[in-house]
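Of the protein chains in this complex, all but one are displayed in their positions.
Every chain is named by a letter (A, B and C) in the order it is written, and numbering of its residues begins at 1.
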Amino acid sequence: METKVKIGDVVLSCPVLPASGCFGYGIELAQHYDLSALGGIVSKAVTLEERLGNDMPRIAETPSGMLNAIGLENPGVEFFLDVLLAQIKRFNLPIIVNLAGNEPTDYVELAEKMQDPQIVALELNLSCPNVKSGCMSIGTNPQEIERVVSAVRRATEKPIWVKLTPNVTDITEMALAAEAAGADAISLINTLLAMVVDVKTRRPLLKNNTGGLSGPAVMPVALRMVSECYRVIDIPIIGMGGIASVEDALAFLMAGASAVQIGSSAMQNPGLLFSMKDEMCTMAHDLGFSSLSEITGCLEYWN
Amino acid sequence: METKVKIGDVVLSCPVLPASGCFGYGIELAQHYDLSALGGIVSKAVTLEERLGNDMPRIAETPSGMLNAIGLENPGVEFFLDVLLAQIKRFNLPIIVNLAGNEPTDYVELAEKMQDPQIVALELNLSCPNVKSGCMSIGTNPQEIERVVSAVRRATEKPIWVKLTPNVTDITEMALAAEAAGADAISLINTLLAMVVDVKTRRPLLKNNTGGLSGPAVMPVALRMVSECYRVIDIPIIGMGGIASVEDALAFLMAGASAVQIGSSAMQNPGLLFSMKDEMCTMAHDLGFSSLSEITGCLEYWN
Amino acid sequence: MVNLEHILVLEKNEQVSSKVHVLTFATEGVPQSKPGQFFELKSPYFLRRPIGVMQQSNNKISFGIRLVGKGTSALCGLSPGDRLSALGPLGRGFDLRHVSQPGDIVIVGGGSGIFPLLYLADQMRTSGLIQGLNQIYGFRSAEECFLEVEMCQHKNNMTLCSDSGGLDFHGHAVAALEAFLAEASAKPSAIFSCGPEAMMKSVVEVGKRENIPVQVSLETRMGCGIGLCRGCVVDLKDDSREAGFRRVRCCKEGPVFPGDKVIWS
Partner (left out) sequence: MVNLEHILVLEKNEQVSSKVHVLTFATEGVPQSKPGQFFELKSPYFLRRPIGVMQQSNNKISFGIRLVGKGTSALCGLSPGDRLSALGPLGRGFDLRHVSQPGDIVIVGGGSGIFPLLYLADQMRTSGLIQGLNQIYGFRSAEECFLEVEMCQHKNNMTLCSDSGGLDFHGHAVAALEAFLAEASAKPSAIFSCGPEAMMKSVVEVGKRENIPVQVSLETRMGCGIGLCRGCVVDLKDDSREAGFRRVRCCKEGPVFPGDKVIWS
């Protein structure tokens, strides 16, 4: 079974990626699993300055899902480039760096610093719901998306993946804006803005009050959005949101994704990420496919 | 424990209501449960003409939730008024009629027909995601909301509850539009637009392709939206979306709801609806409250 | 008021074939159900699972469950002593009002449709219709046949069919029905059928041709099983209506319908 997929000019050995923020920098699991089963590594969001993120608690459990309000904790771009990147590079996998900023110009500055040839794409995080500026406040506005993406487009030759938020009325508007501005792919979805209440203390459970909902609970929403975008844009889609099984991953491909990312469920069952490629091959074969790439967009709609 | 709550001028004996479309017209469960444990009855959507709804299948299971694409099947307003209303009235409970239309004028025409004094409020369904016109296409646009609600406001003296869709970038904009146009309360949330794929057949599982996601999976999103709206509007909120336990119901009250509706989980465990009032009293007492109404909005946010 | 929800306690979980388990529960306080009625059984997943009654008597109720997906797997994994919430009995069962004369009934089933029919046969037998009761059950292969074991006390006039041979009749259940009708001395007064849609559709056609009324028990995806959501509808021919049909709930007005009225999907 041919497992290679192309995301624009980027060739991945298989369509299985970890989701940003749910895989650290690949270092933790490398001692337990063979990372070469992955199509690449997606970093936790990198920002210009070091960030401590939000106060604790910043994780809550929900029915078939979880809330997080990490708030982009990361050591900053300098430490990332000086220390972490060398460690990640050792895995010999394509690296996708997730970039987040307060200001539109932050994204440009960050993108300019991402020169390493092993970095195959920049995933612009226009969708994190847990920070006060940047990210989701950009990703809910097509004009802002266009502004940021075109600015980054001018600043780098690297492929740009624009990661969109589901917290919008019409996801296709956002996807079209990203495409028009020169994005090479879109990643969807980031988390849904949500809240959990502790009735005993009469308080939101998370110190940030709200957090982002992810996990199987959100998959039907994510799948619908991938399917909507696939029908209007020409650039590839990296699908994610709730994937917990090989069927789930194939459903995303059928709905139009060229590759998938797995986050919350892989944190619970890390083995999932590493067996996924083989399981996809087996199931794709049983379903009559001869390559994983041909699954993309094969879904037949009822009229 | 005082269980009475006021939704504007409407007094309900307790804040527990069934959600529209998940309780038929009250007739089915009346032979098994004492309906007087409810604060009222909320009808399935009523439209001007009879509707058959969408083709089968129109139900799918999801992690901690379900998709429906019923598509507003109902026998039409004439049959509702001539036959069903008399049956519902026998339960001697306040009746809330859920109204849905293709055109803005449909809502006006429907509202004018709702003259029976036992009908205490009209719930305008501006949020069903499973029909081609009306409903959600109105509820995603503040100008349209304002237009429809003011037209209905002019046509009836009955309290108007505006049922909003979560499929929007900013729910407060919609709530404010409803309030400005003269709504007496808002109901939130209706279902999230979503899709389930059957990988074996390469087809969406629902004949309508998409459906509305409800059940515990969506509760954290619903709770966040109730909390957001409570902080900007002055009219009461009927909270719903995923309620499956007494803690869930209290969380909605704390976040700002004056009453709650229970849909999907009550279809699975109908007893839930009828034990809820007593369970709320017990738990509210344990938490130090002396009435259910004082719980509304007591949530303390972290800064 | 009639209790809708019952907590059943599992007494026995018998695996009767590689894909079929029979679960028997104690049923204190559960109303006697009619053949064709079903229960909504709780599963670890969000929706309950509709399962027809296979046998109910002496404070015991049995369900035959075919392993299809995760919900039925969970049910078949229950252990004696486990408690299970069940809503029911639900729906309308087979209509036996017009079935009066002995010696003239045919039951045709396949797959998980066989379970409710076993109950129907059993009830007919105890109500004096045993003499002329003919049961035809189809399986894909002899290995899949779970009726070899002692699930039904009375095997007389029971034809087991297998598409691949090895049982009483080599071929499809509908073929066996036609063979039976060709040889029958008198025309049966009714046919009852439950099984895969294609099978029921063919049985209805045979009935039409031979002028024998057929009742079919349908399966649709259900949101509640208790008439609240209209998730489960079936279209029935109805000339009195402009559209030529009416849309009814499988869980409430069904799951058993007159075969000639059903508009197949």
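The criterion applied here is as follows: contacts are C-beta pairs under 8 Å (C-beta built on N, C-alpha and C of every residue); 3 or more make two chains touch, one makes a residue touch a chain.
Keep in mind the model is a prediction, meaning the values are calculated, not measured.
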item	value
Contacts of the hidden chain among displayed chains	A
Contacting the left-out chain in the complete assembly, out of A:60, A:122, A:164 or A:284	A:60
Interface residues of subunit A (partner: the chain not displayed)	21-24, 28-29, 31-34, 44, 52-53, 56-66, 68, 70, 73, 215-216, 264, 267-271
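Just so it is clear, only the chains that are shown with their structure count from here on.
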item	value
Nearest-to-centre chain - CA centroid comparison	B
Identity of the chain that, by mean CA position, is farthest from subunit A	C
Distance between the centres, which are taken as Cα means, of subunit B and subunit A, whole angstrom	33
Centroid spacing, where centroids are CA-atom means, of subunit B and subunit C in whole angstrom	36
Distance from the mean Cα position of subunit C to that of subunit A, given in whole angstrom	48
Residues of subunit B touching at least two other chains	62-65, 215-216
For subunit C, residues that touch 2 or more chains besides their own	none
